[in-house]
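So that we are looking at the same thing, I have put the structure below in structure tokens.
Excluded from the complex is one protein chain; the other protein chains are retained at their positions.
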Amino acid sequence: MDLVLQLLFTGIGIGAVYALVALGFVLIFRATNVVNFAQGEFSMVAAYLMVVFSVDLGWPYWLSFLIALAGMALLGVIFNLGVYYPLRHRTYLPVIIATIGASILLSNSVLAIYGPQPQVLQGWFDTPGIQLGPVYLDSQYLLIIAVTILLVLFNFWFFEKTLLGKKLQATSQDKEMASLLGISVSTMIMITFIYSAVLGGLAGILVAPVLFVSIQMGSTIALKAFAATIIGGFGDVTGAIIGGLALGVIETFGAAYISVPYKDGFAFLVLIAFLIFRPQGIFGERVAEKA
Amino acid sequence: MKLTRREFSAGLAAGLAAPALLRSAHAQGATIKIGMCAPVTGPAAESGGYAIKGAKLALEAVNKAGGILGKQGELIVEDDQTTNPGIVLAFSKLASQSDIVGFLGSIRSTQVHAMAPDVLKLGKPVMIGGTDPNLTHMGNKWLFRFRPNDSYSGRVIAEYGVSTLGKKKWAVLHSTDAFGTAGGKALTEALQKLGAPPVLDQGYANQSQDFTPVVLAIKQSGADILGSYFTFENDLGIFARQLRQLGVNIPWVGSPSIVNITALKLAGPALYNTYGVADYAEDSSDASKAFGKIYRDATKVAPDNQSAWTYDAVTVLAAAINKAGSTEPEKIRDAILAIKKFPGAEGEYNFDQNGDGLHGYNIVKNDKGKIVFDKHIESND
């Protein structure tokens, strides 16, 4: 039982990481119908920004944190203008390839500037964790879980209760209709990219103390987050969170009770099984194209 | 006739490989060239930087001492991108420069496997750092190894744990890549020979984000000592922290990565009081100390095996060419194989007929973040 509890905590912790990154995927997907393959690199870049300001320059943690997030917002703007916007009238394929190009560009630019050594970033708290009975709770994972919960609430409030959120919703559901209503679609998409870059960055900064800061930290997480997105349902924010958590738990238990080396395979196996046997079960009914 | 055809094709090939050709044409004959494939990009780019530094330092020393056959040595580095196709291309690019007399291959065994057929075809000596025992036992006479192979590291870990630390219930943990699998196998076999078969033999995939299931498996197995083969430092760092957090404090003897500087930096206190086998230990010999000093002076970073083996490889290769008095491959090969009791940074080189230069390991201890030399264990077979 102790074992199960410990695994459950870890699974939820790592799942929350996937969920945070998946959230960024979903937001961009809903707004633009495009899968952003550079989402993982957003996390990586933000973690490096933290290292630059907090470790190298020795600035206060909170200040570095704010600067890093501001940097991510800027990156979101550049990404939109440089990668998505020029291709917005094309099909999803060229855009996917462009985001792949952006991912290669970002990760190798960081490599060129910062060198290949993995870096250490301190966590938010000084205590590494708490022993709660038989279960050890890593403080950084606790923070990640807390932030995830807060983000779910925030997203709910933002998209359902605020005017800006409703505008974003409208844009992602029907661009033509939104522009007829006087919503500037390109502004909404810009905001989406900024928000999703900041979210990705937040995820990167949060996991950096656990997984260290390295060039490939983003891409490994992003692939899982992508799977989580599909399991939870593309185009639904809550779905992404649930998918991420489910994936983390499945993976951890799969590793503990079936096989460690095949750990990375469970996520994808579950995914394929879902897609083949019950696609409508996770996505809801696919509405047929209007003839 | 043959000459003109070759020239013709070279002209055509110039379109494909113009930069390389220009470079080699301009430097023809002035120096003795050594080619080196190193990961400048890709996941192992970090260690690639150390390796290049080590080789360059060795060449500087050689050149100061009179060079190779009276000429200055020159190092030509090609990026192997940390991938197998990458190293095949990098090596064939170097191999096409006919004035390169010897090469430095990779520290990664799969990459050496990938380039091996081309090495055999070319027929020139290649110094390698990959530790898969098979590399020097598959009939390729042009591979010379500058690190002790994994059959030795496995034996040394087992020997140290069982005899010196007196522990018999082993948990063996290894990555599932070529390096980790071969190492884990060697350790398991050595333990069986010592009458202490492991109670847990666990593989993990590289770049895992979480090791909780592994740690819990170790906890449950009742093991009283841990032997490990980790490939990447970030995996090692994550595992070490989780191991300590979940309260596992059994002795731990690891493969060389456990004492590598990046791992020390990442894992911090979680690695205190662990043991590692190290092909390079700064205090193990005078030659090691000497290299340590040169390297620190040049880079301000602590030396490790990534730079030590390339340093030795260049030193030994230059010495062998000088002794052979020729750059003819067969003669270089004979000269390398004839090297005995050669004091290198990695240890004392005694080449056997397979091309293995080293046959033992150092055991070092992590004493509050400082790596302290414990003892050297040499295998005599």
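Letters A and B name the chains as they come in the text, with residue numbers starting at 1 for each one.
One rule holds for everything that comes next: a residue touches a chain if its C-beta (ideal position, glycine included) is under 8 Å from a C-beta of that chain, and two chains touch if they have at least 3 such contacts.
In the analysis below, contacts and distances are computed from a predicted model.
For the omitted chain of this complex, the UniProt record lists the protein as "ABC transporter", which is one of "2-oxoglutarate ferredoxin oxidoreductase subunit alpha", "ABC transporter", "Aromatic-ring-hydroxylating dioxygenase subunit beta" or "Lysophospholipase L1". Among A:I12, A:M50, A:M72 or A:L106, the one in contact with the hidden chain is A:L106. Contact with the chain not shown here comes from a single listed residue; of B:A45, B:I157, B:A345 or B:L358, that residue is B:A45. Annotation: of B:E78, B:E282 or B:D374, B:E78 touches the absent chain (contact as defined above). Considering the full assembly, A:I272 is the residue among A:L132, A:L150, A:I258 or A:I272 that touches the omitted chain. The chain omitted from view is touched by exactly one of B:S106, B:S151, B:T181 or B:S228, namely B:T181. Summarising the interface, chain B meets the missing chain with residues 2, 5-6, 8-10, 12-13, 16-20, 40-41, 45, 48-49, 77-79, 81, 83-85, 88-89, 92-93, 95-96, 109-110, 113-114, 116-118, 121-122, 132, 134, 138, 176-178, 181-182, 203, 205.
Mapped onto chain A, the interface with the missing chain covers residues 29, 33, 35, 82-83, 86-87, 89-94, 96-98, 100-112, 115-116, 223, 226-227, 230, 234, 261-262, 264-265, 267-269, 271-272, 275-276, 279, 288-289, 291.
Here is the rule we use: only the chains that are shown with their structure count from here on.
Residues of chain B touching chain A in their complex: 41, 43, 45-46, 48-49, 176, 202-205, 207-210, 212-214, 216-217, 220, 233-234, 237-238, 241, 245-247, 262, 265-266, 268.
Residues of chain A that touch chain B in their complex: 3, 6-7, 10, 14, 17, 108, 111, 115-118, 120, 128-129, 136, 138, 210-212, 214, 216-217, 220-221, 251-253, 255-256, 260-264.
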